[in-house]
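With one protein chain held back, the other chains of the complex are shown just where they sit.
Coming up: chain A.
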Amino acid sequence: MSPETPSFIDRLRASGAVVSVLAIVAAFIVGGILIAATDEKTTSATTYFFARPLDTLAAAWNAAANSYAAMFRGAVFNYDASTFTAMIKPLTETLTYATPLLTASLGVAVAFRAGLFNIGAQGQLILGAMFATWIGFTLDLAWPVHLLLVILGSILGGALWGGLVGWIKARTGAHEVILTIMLNYVALNLLAYLLNTPVLQRPGSTNPVSPQVNGSAMYPELLGDEFRLHLGFLVAVAATALVWWLMNRSTLGFEIKAVGSNRHAARTAGINTFKVTVLAMVIAGALAGMAGAAQVNGTERFLTESVAASIGFDAITVALLGRSNPIGVFFAALLFGAFRAGGVTMQVATGTPIDIVLVVQSLIVLFIAAPPLVRSIFGLGQRKKRKPRTPGRDAAVAATAGGDK
């Protein structure tokens, strides 16, 4: 009888900010245990565990603490460094890594609010990057104008790719998860193909790389040559503010949230669900496309097949962690930027494999997706005593409960 089955997104969104923070803490703890368990000193200490158990614990503690300290030095502040530049460089690296992630995650978040599980940020980013690169090396214009065109191009490329999903979904009802997965493949293969044709391939090269974009098409560095941090970060911050306004103050955001929460009531109130679905995906794609420009015209300078790295997929995690709320997404993107920046230092300094960062990231998702788990770990009260939201919303409660709404 319930109008809509509770979706995965609904359940994730329903979990509170506290759960997000606790999920991070829990993931770090489990990550620490894993670091300790795979640490050589710790394993050798366990051979005489019963003779001197404290040795094992001390070794375990040291292993985890050293790794996390290295991560901190790589991501936030390097207190071991000799120059001020080297000390603050990690923080700027974190912000640099966070830049493309931030806009891509905002895109995923906007789609989530419209009830769309958009896992196509990867493909949308690639399209944005292709447009940005092409405009960047073919046109010959003065600086702000050229960069502006690059940004608009990346927005256009991503918006087309996202909008296509929205349009097919609204027209035919095809599921956006399938559509976005497919379009991710299409985008990746299109990129690989074009990088081997004169359209995008560097003249004279046999490798799949594009020409360098012109200097006038680059985001200028914000803190001089020593740091990679570029203007794209401020653009991403501005995008965050804009998305906040969109979702909290604009009529379009109102429509997006209405359609995402209850499309029947939205339709009855006269909201055009077709238009909203398409527009939400256009906006999602545009934001992911901007991340493409941040990659090429911010740091990489030229296009390769690996331009998107795992940004499009990390963006899903970041959007979930930030609970699809622009401010939450902002901090979640910084955290993930820090993971990227700190992971490398950790591996170099302590030998802890960088993969542990992936494990921690994945654990965060797991803990967010299972709030009851986090609540029981931290001994928080069960929320199921609350009045069931909409009937059928909360699957666990709905099986047995419900109000008289």
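In the analysis below, a contact is a pair of C-beta atoms (placed from the backbone, for glycine too) under 8 Å apart; a residue touches a chain by one contact, two chains touch by 3 or more; residues count from 1.
The rule is short, and it goes like this: contacts and distances are computed from a predicted model.
Missing chain, UniProt protein name: "ABC transporter", from among "Twin-arginine translocation pathway signal protein", "ABC transporter", "Xanthine dehydrogenase family protein subunit M" or "Ni/Fe hydrogenase subunit alpha". Touching the chain that is not shown, out of A:A45, A:L200 or A:A266: A:A266 (per the contact rule at the top). Screening A:A64, A:A121, A:M218 or A:A258 against the full complex identifies A:A258 as the residue touching the chain left out.
In the full complex, chain A makes contact with the omitted chain through residues 1-3, 249-252, 254-255, 257-258, 261-262, 264-272, 384-385, 387-393, 397-405.
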